[in-house]
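The following block contains the structure, expressed as structure tokens.
Shown here: the complex without one of its protein chains, the others still in place.
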């Protein structure tokens, strides 16, 4: 059974989900392989994966004893299907990761990420394209040594294990890496880790085999960005203590979870150090860029789906109240239009950033990535909120994906750098243009005054 | 003397004015001719035209007796220069107007329009690319007969005369063309026009030679969109009475003005009818689309300039207050960042719409044009308002272009269709997707239920 | 141990929690009894009740088997304490309920409700002032007969039982009472109820003894507002089936819950009908007004607490990042200011509405109540959101009350009438002023024209 119909007029199937005019703008940047893969992704998400959403949620155990031990079967089944169709690890661009990457540009993958983002988190996971594994695979592919790659990257790429990235710490402002307190100390051939982290996504998942743990190995180094190191910690190493799952609004996101974790005298072999002593800051710098783009595109997918739900709700004949269907109210029609504008603007911004990564690299696109992060998340929040409001109580319940989607988006307003920090950075980048502008302004004024003078007119400049 | 410096790293000069990443996204759609022309436009606007702004405003007469009779000389001088450089009528795309057009796509021209829009209205005029002439030239090129083209279109294309478009009526809601009351009646070989219009832009200009007047020639036609006709009325025809200039906020925009005009028994030859009886509505439908894109792109240019002014003001060392420069305040840095985001998103939306016109036509891009109109104008207003606020009193005065720019943008929130009307149209276009969404939703639910059932789980769907 | 200190300068203790200037505006409307009661309420909330919040949440069972069977002990202990201090049922104004009411005006109680609203829902419950019991007590006090009062109102007033209000239905737009489908049919001396409801707050609570069920007893009555009746249904009556708790974002609000409930051939004695056949609509009309005010005031209390948390977070010396404390960022200082403005404006609006209820009645204050509902909830949401954002991940977790507070507020944007419906009603009330305005306008124009004429000047009016 096929939910989605092929398009009629030669348009690519993705134009059923993203704006035709946007597709017209970027289509010529898509390779035939990318177009074909995109078709597969659309079909997989709509026809294969999304019907599993209800089942997935129903299979999460409500019994505290098993809640963190069982992963709904369907996820692994979908992963096998996706792998069989060649739809695994699409996030890893060959241009940047020649050894393990897929021949897709960031722009091409961005559109696929949007489609994946229409569904629950496990749908990205089906493609082995879910955070935090994606960022961790990038770290290992870029900075890992051969042994680390063989032991950890390859099973990750095959979807056999999962992983956590352990950076955020309780009791300090750890978004500033110089505040990190976790200690990473060499002791002979071993490394000893002691620290108190929280919000470690995936740490609750029974499939999670490793934590990439950020800590301070050289806390008195005069260069504050050389104090940190990152080590690979097996999830089952003695001394790794999962304190509790943190809740996000009321969700604990079992079985993955976002856990409070204490590392108490955890010992790992010296070979588990990534890249070298004091390179931790450098690693996290490289980890964040493209990942933010993926979050953004998934967020747009989520917003598109929310708008779809808004449209169905607005035209639901059972929901006529006070003599009018919802779509007959001018206010809701206007809200729908504003959703469309917000989504299309947001998508264009992210695609531009993705293309900029392709044309330069993540650093060259830093400004565009930052703009996308702030603009997209906030726009998507607005769209989902409007859709929730149109749904009334149902919109905030477990019966639509809206509330959980909203919550996921809301966390992105502070995760990976809060809005406020991105905006300050962006503003400062703009301010760097000031000297050149002053020079243009000065010359313009000079010429203007001459022209006034020549015409015998008084200048108030 | 050259205000603008060539770029250093091979980037096109326009990347000094528009986002590099946006340019990277669209550059491959620019022909070599378009790139070259764009370079010329940038140089002309920055180095030639903008230094005349102060002089232009100083030369507008403050004496009521001459205010509407004198056009500052510099405009005609700039027009000659632009024509000599091959920069005339760039708005008229050869693809749509093979006889008179320039080999530029709408996308290519859009970027040029943005650059023109950085300066005062007379700068677009220098390129013979100023409203309402542009729309009128499109009407004559598309719908005019040979005689009309020869007599009116050609001098317009040469920049020898100017023109007005006379549609809006006092005392009725004339944005709905079926409310038009002006009567257009055949009397032998003549047409007699009687009507009361206002907001007729350019009607005050001594160079304006013709008014294209919309009226009802067949007010009882059962098809409300066949009641209207458009005729060409010489500005100096007996019975054409300029009642007064309307003010926009405090501006009268002399010498062009936006005038209240009464047509009292004005007689023109039958040959002045455009396209045919009852074709008026059809003509205005065709007139508006691309023109809105041009307004939008000029608005983005205006917003970019406002942001430039904001940046110079924020870094003005003379404006230190309470121990801090403006740029040291986090709030203004955040505002600058938000301006950048708003502008870049807005530009992408318009460029997408312009490209859609190229790929289909104005009708095919109707939705994109509508979205652009609403989003861009409001974003540009926000940017200009933030720039004004940073300038304090100076920002609302005659000493910066900000206040006049803001006012021009504000009028675009209702001109060419108010925001509210565009939003309703957009919302309704989205709502047309509902039946297909319902079908997808229905099938998804069916599959979901089967999966739950198969797993032996209760469904609450 | 006393958390709160007495004020120093003669101000009432409440000025530690609400704006001094607002207190100055309303203080002379407070009786000595009200001031004294308010002091007690402040002390009780701050010193007695709020320290129990952590314990309360820790005592909610996470085991699905007992989650809906156990109520944390502290609630009943606090209720006894509050009752002993004469702080029970303060919401019931003697002026409107002479038999059971407390000698407090709505204005006086409003300030107390704000203080109660600073804490979790169970704190209002401690005062026996929690929804849905409050509204149900009002219904029984106003519309119940003597037997109903004795049997149900009195134990409710004593805090011995709890209750649910069963109106919202699944599958229809039941905010429009004419869409209600639940059937209420007389069968001899009994009434038979069949229907499918959801979002029945309190239905999960083991203490809930009765449901007030709204249904249609006369579905073909030509007056659509005479079709409905309300009956009292014992929670343990055969046929009352709790299907599942609905979730609000991820919260199920155990042990009270918001449940899906099916009434299947439920039979109650004829004496359980409230007020009479066909009076259901009338009853719900009377039920909502003051309750909305209480929600609003509690929401302001919640917002004040969120601002308190924002202030502590902003000054938390442990949260220094990138060299600055949070309070050193201009943006957060501005956000704090905007929170203060939003809260103070919101409170003033509700107090004005509460006073209007006192001066007239709920109907006379309908407009003011509607305005409060829309303005206050949205302002409070903004404040809580800003506080969450300042807290980063902690703000959305179980470690602060912010996320749960936000969710509670968010539901109020559609509960008790969605924003959109209130705004349409308010707009229409304003539009009723139009005829009088037109008359004034007409006369003003007439006089204006005469004055111009007398001065010999042309009129463009």
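Each chain gets a letter, A, B and C, in the order it is written, and its residues are counted from 1.
Please note the rule applied: contacts are C-beta pairs under 8 Å (C-beta built on N, C-alpha and C of every residue); 3 or more make two chains touch, one makes a residue touch a chain.
The model shown is predicted, which means the values in this text are computed figures rather than measured ones.
*Asks:* In the intact complex, which of the depicted chains does the undisplayed chain touch?
*Replies:* Every shown chain touched by the left-out chain: A, B, C.
*Asks:* Please identify which residue in C:167, C:231, C:246 or C:314 touches the non-displayed chain.
*Replies:* C:314
*Asks:* Any idea which of B:214, B:283, B:415 or B:431 touches the chain not displayed?
*Replies:* B:415
*Asks:* Among B:10, B:64, B:188 or B:456, which one touches the chain that has been omitted from the display?
*Replies:* Spelled out, the listed residue whose C-beta touches the missing chain is B:64.
*Asks:* Using the touch definition from the top, which of C:371, C:384 or C:415 touches the missing chain?
*Replies:* Checking the options C:371, C:384 or C:415, the one contacting the hidden chain is C:371.
*Asks:* For chain A, which residues reach the chain that was dropped from this view?
*Replies:* Against the left-out chain, chain A lists 243-244, 260, 329-331, 334, 460.
*Asks:* Contacts of chain B with the missing chain: which residues?
*Replies:* 62-64, 168, 171-173, 175-176, 179, 198-199, 246-252, 258, 318-322, 329, 331-332, 388-389, 392-393, 395-399, 403-404, 406-407, 410-411, 413-415, 418-421, 423
*Asks:* Taking the full complex into account, what residues of chain C touch the chain not shown?
*Replies:* Residue positions of chain C that touch the missing chain: 1, 3-4, 19-22, 24-26, 28, 46, 50-55, 58-59, 74, 307-308, 311-312, 314-315, 327, 330, 332-341, 344-346, 348-349, 351-353, 355-356, 359, 365, 367-368, 371, 374-375, 399, 420, 422-428, 430-431, 433-434, 437-438, 440-441, 443-444, 447-449, 451-452, 455, 457-461.
Operating definition for what follows: only the chains that are shown with their structure count from here on.
*Asks:* Which chain's centre, taken as the mean of its Cα atoms, is farthest from the centre of chain B?
*Replies:* Checked the centroid distances; the maximum from chain B is C.
*Asks:* Please state whether the interface between chain B and chain C is built from the same residues or different ones, using more than half shared residue numbers as the mark of same.
*Replies:* same
*Asks:* At what distance in angstrom does the C-alpha mean of chain C lie from that of chain A?
*Replies:* The answer is 37 Å.
*Asks:* Could you tell me which residues belong to chain A and also touch two or more other chains?
*Replies:* 332, 399, 420, 423
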